[in-house]
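Here's the structure, in structure tokens; my notes come after.
One protein chain omitted, others in place.
By written order: A, B and C. Residues from 1 in each chain.
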Amino acid sequence: MKNTFGNNVTFTIFGESHGEEIGAVIDGMTPGVTVDEEYIASRLALRRPSGRISTARVEEDKFRIVSGVFNGRATGTPITILIPNTNTKSGDYARTRALARPGHADYTAHVKYNGFEDYRGGGHFSGRITAGIVAAGAIAESALAKKGIKIGTHIKRCAGIDDAQFTDIEKGIDILHDKMFPVLDDAMGEKMQEAILAAASDGDSVGGILETYVTGFPAGVGEPMFDSIESELSHILFSVPAVKGVEFGAGFGFADLRGSEANDPMRYEGDKVVTLTNNNGGINGGISNGMPIYFKCVIKPTPSIFKKQETVDFINKENGELELQGRHDPAIIHRARIVIDSVTAMVLMDMLTGRYGADYFAED
Amino acid sequence: MKNTFGNNVTFTIFGESHGEEIGAVIDGMTPGVTVDEEYIASRLALRRPSGRISTARVEEDKFRIVSGVFNGRATGTPITILIPNTNTKSGDYARTRALARPGHADYTAHVKYNGFEDYRGGGHFSGRITAGIVAAGAIAESALAKKGIKIGTHIKRCAGIDDAQFTDIEKGIDILHDKMFPVLDDAMGEKMQEAILAAASDGDSVGGILETYVTGFPAGVGEPMFDSIESELSHILFSVPAVKGVEFGAGFGFADLRGSEANDPMRYEGDKVVTLTNNNGGINGGISNGMPIYFKCVIKPTPSIFKKQETVDFINKENGELELQGRHDPAIIHRARIVIDSVTAMVLMDMLTGRYGADYFAED
Amino acid sequence: MKNTFGNNVTFTIFGESHGEEIGAVIDGMTPGVTVDEEYIASRLALRRPSGRISTARVEEDKFRIVSGVFNGRATGTPITILIPNTNTKSGDYARTRALARPGHADYTAHVKYNGFEDYRGGGHFSGRITAGIVAAGAIAESALAKKGIKIGTHIKRCAGIDDAQFTDIEKGIDILHDKMFPVLDDAMGEKMQEAILAAASDGDSVGGILETYVTGFPAGVGEPMFDSIESELSHILFSVPAVKGVEFGAGFGFADLRGSEANDPMRYEGDKVVTLTNNNGGINGGISNGMPIYFKCVIKPTPSIFKKQETVDFINKENGELELQGRHDPAIIHRARIVIDSVTAMVLMDMLTGRYGADYFAED
Partner (left out) sequence: MKNTFGNNVTFTIFGESHGEEIGAVIDGMTPGVTVDEEYIASRLALRRPSGRISTARVEEDKFRIVSGVFNGRATGTPITILIPNTNTKSGDYARTRALARPGHADYTAHVKYNGFEDYRGGGHFSGRITAGIVAAGAIAESALAKKGIKIGTHIKRCAGIDDAQFTDIEKGIDILHDKMFPVLDDAMGEKMQEAILAAASDGDSVGGILETYVTGFPAGVGEPMFDSIESELSHILFSVPAVKGVEFGAGFGFADLRGSEANDPMRYEGDKVVTLTNNNGGINGGISNGMPIYFKCVIKPTPSIFKKQETVDFINKENGELELQGRHDPAIIHRARIVIDSVTAMVLMDMLTGRYGADYFAED
């Protein structure tokens, strides 16, 4: 379905970096879900470049909700969110159009779209498009929170530096919720930012790993085969630009475990089944088991760097060199966090609506 | 869509470990595609337990194709493949029904299906179901091969032991194609098997990492956002039982690279654009760039072990202990290989059919 | 999705007239739904040719359910129903392969499938395929009945003769439920059958109109635009071979009504909203209003006739004449009835599951 995702609650996104507006359409949301524009704005702020470690391009993200919301509540029909692009400098890009930026989609877009792609600023491939996802995700995220389901993501690793581990998961999620640079240990966060600035001063960029926890998700949701929670989540996580790996629970660490270490022993805690470890990340056989769901995404280094790079001129079909100028992020991992939270919220809302019906997220 | 996957070519799977038949329905395949039953049988053989390191349960996998094939060719209407279950010993499982096997889906299935699940041998959650996938995938794989697209997977790591790296990728794929224990370096393969047997003698099991290469895939296929190649592939890879992590190209290694190392410099080689490195695994912005596509999947250790495990009795709602008996694999990674190849073939066939139309795989 | 239909409960069908087996896969049914093989057999009997007015080809329809049912209940995973083809006489058809039967899909299948179609007996286009639909629909129909939702269809018109109108709808549905020739007025039914035989003796065939009523369907189900009840129902009704028109409520009669006649005045009857007329067929804006849903389908005359017909030889690309021999129905309308009931049950089950969640059809 290309730019539409979901079965029962669907999300459609559109727009280009330098087009007129970007946005999203959300369809199938439970009627009556609160749509809080201030909250949406606060989540968009987390995605926006800010501080020393981000691009100088700052959009105000003055979104408008033009359908599907009436008196502050979802009507149940499509919610359309529009975000105008205001701060576009197309001239920066047109100069170098013919030269593919390595690590970007310039060349692949050119082949796929037969030369008709909007190449300005990466067009539809720009991270800018994720603003629509964040706005949509903010609505989903707050609806989930009212059902006791919380999502939190931290930078687990960046530029070779590790954040602390989650100890009290619920509390960790709360701490992270509004942080611009989402780490559990601020001292480590400072070091990460230093390392990012060091890369920036070299005209270079860094990547990292985001770790996401979901608490309060009920057991018995998901499907055994093609629509396992892992399948659904990874589908949308890999649609976030720069994500190149996703692992659930112990993930690639399973390779070096034995079954006796990897299996999570089970116990009743009162009426509730829990596991004593959670290597499976809250999911068995594609279905939630009631424990926290957690996963990690790797974010590759921002491909836009200022160093000279070998590349191709795919218009003139010859080799060339590229030295980018303009506005670029030396790291996007801190900004990608809210996008990961948002797509997670979207897919979980879809799954829960499929499992429990269209009124699952009803509010008074 | 639960047990149906795909947009233009769809795959539906069904069956339970101890049910009457398992199987698959493939819809939308180009009319005229050769369906070679001997080839299918040879691929099913790779999935079947064999040798010292597998369960003693051996099914003959005497499949029947009951629709969609006429005179050895796909008609274009649904191809249905049936594989009877013959060697079932339900008694083994009924004894311990109430006790959830840690790491398995017994408990989550019970919650999801309200107690109506077919619990015998893991029911629909059994790896047995993947036989239908392999049969379907074999048809897709040979159709892809006729278009010059090849898929090969090796055990990159198992029980702490690493296989050699791919050097000549095409050649490596050919070497691996019919190997029962798919490694590039047989000496390492021997060591892995020793380690598996060592785990087995402890009543334990091991996991590992599979690495898959796809060559010959044309540039310009895939979608920018929700249907990126990574999204589509990961969706179906995570539907393979035991897969808990997927990474493309440098994957989680990107976390420690700088952009200048991670970006793949581009060059014309004659008319063809190539990259000098391939950290992006043949995919930029979700779209193929013409370089080999490669990815890794982690396979968790087989959860069925013979050691005593703490668990819950979810019928009587009390804690208990489980000591499994019967037939189990100390490792499934070598058998999972052909399942990974198969789902890869299925999703690539679907994508190519969407991109180039229903006749893309036409044969004379 | 070609041969798969549905969003939350999906139905996949497969098979050819002279292939080995035909069948259906149903996915997403509420776990615990009763699967009564005798009831399925009784519904298949209604589809089977019988009596003076049908083809002499009679299949026993000895179906097998090979997955998804355990102890007589749906498990929630895919239910696969297989029906072997036993009474095939391919020789009858191979003779005339090159000559397109007018009104059939021989020529269109040949163009679409590039000559690889299974042409024996109409292949996948044969009415035979609907046996799988009926078996699947029987499960859905009985699950709906347990929720108080009943479906009934009569032959409203056949060969120029009209059946009586429904008076007491519930009672009419009950009367029709097991009738082989489903009319409300048996005297009219006799006349229809005489007319069918008269056509048969001319080597000709007749068509007619089926009218279907659904009672007990809750208000507030359906979608405003692309997934209106009319859209969903018509989609699957038009997939039944020979259906060439579908109308809801007053249908084409609306053309000659004024708004004041067409609008259905509304009234509270106790707590329940009813309409004094039901021209809208129980649906407003694509959504159910709690009144009976009703619609009509026209069934075109069986295209297989014994009269000489002008046609083309699409292999030798020349004009020709066709004089069919073998076994054919002079009317299929009485047999099509149960197919219409079945697809109606399937789509309503899907809609209700989407609206109220996966457990909507739970039974004790």
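Here, a residue touches a chain if its C-beta (ideal position, glycine included) is under 8 Å from a C-beta of that chain, and two chains touch if they have at least 3 such contacts.
Note that this is a predicted model, so its numbers are computed, not measured.
Engineer: From the listed residues C:145, C:197 or C:219, report the one that touches the chain absent from this view.
Structural biologist: C:219
Engineer: Tell me which residue among C:77, C:142, C:289 or C:342 touches the hidden chain in the full complex.
Structural biologist: C:289
Engineer: Return the single residue from C:27, C:163 or C:230 that touches the missing chain.
Structural biologist: Of these options, the touching residue for the absent chain is C:230.
Engineer: I need the residue numbers on chain C that touch the omitted chain, in ascending order.
Structural biologist: On the chain C side, contact with the omitted chain comes from 1-5, 7, 13, 100, 102-105, 107-109, 111-112, 124-125, 129, 157-158, 160, 199, 202, 204-209, 219-228, 230-232, 234-239, 241, 243-268, 271, 273, 275-276, 279-281, 283-290, 296, 298-305, 307, 309-312, 314, 317-319.
Engineer: In terms of residues, what is the contact footprint of the unshown chain on chain B?
Structural biologist: Residues in contact with the chain left out: 7-8, 77, 224, 354-358, 360.
Engineer: If you put the missing chain back, which residues of chain A would it touch?
Structural biologist: The list for chain A reads 1-4, 10, 12-16, 19-23, 25, 27-28, 31-32, 64-68, 70, 73-80, 82, 112-118, 123-124, 359, 362.
In this text, only the chains that are shown with their structure count from here on.
Engineer: Name the most central chain, where centre means the mean of Cα atoms.
Structural biologist: B
Engineer: Tell me the angle, as a multiple of 5 degrees, of the rotation that maps chain A onto chain C over the C-alpha atoms.
Structural biologist: Angle of the fitting rotation, chain A to chain C: 180 degrees.
Engineer: Just curious, how far off is chain B from chain A if you go by their C-alpha centres, in Å?
Structural biologist: 27
Engineer: Express in whole angstrom the distance between the two chain centres, defined as the mean CA positions of chain A and chain C.
Structural biologist: Roughly 45 Å separates the two chain centres.
Engineer: Between chain B and chain C, what distance separates the C-alpha centroids? Give it in angstrom.
Structural biologist: Each chain's C-alpha centroid was found; their separation is 38 Å.
Engineer: Can you tell me which residues of chain A touch two or more of the remaining chains?
Structural biologist: Touching at least two other chains: 7, 224.
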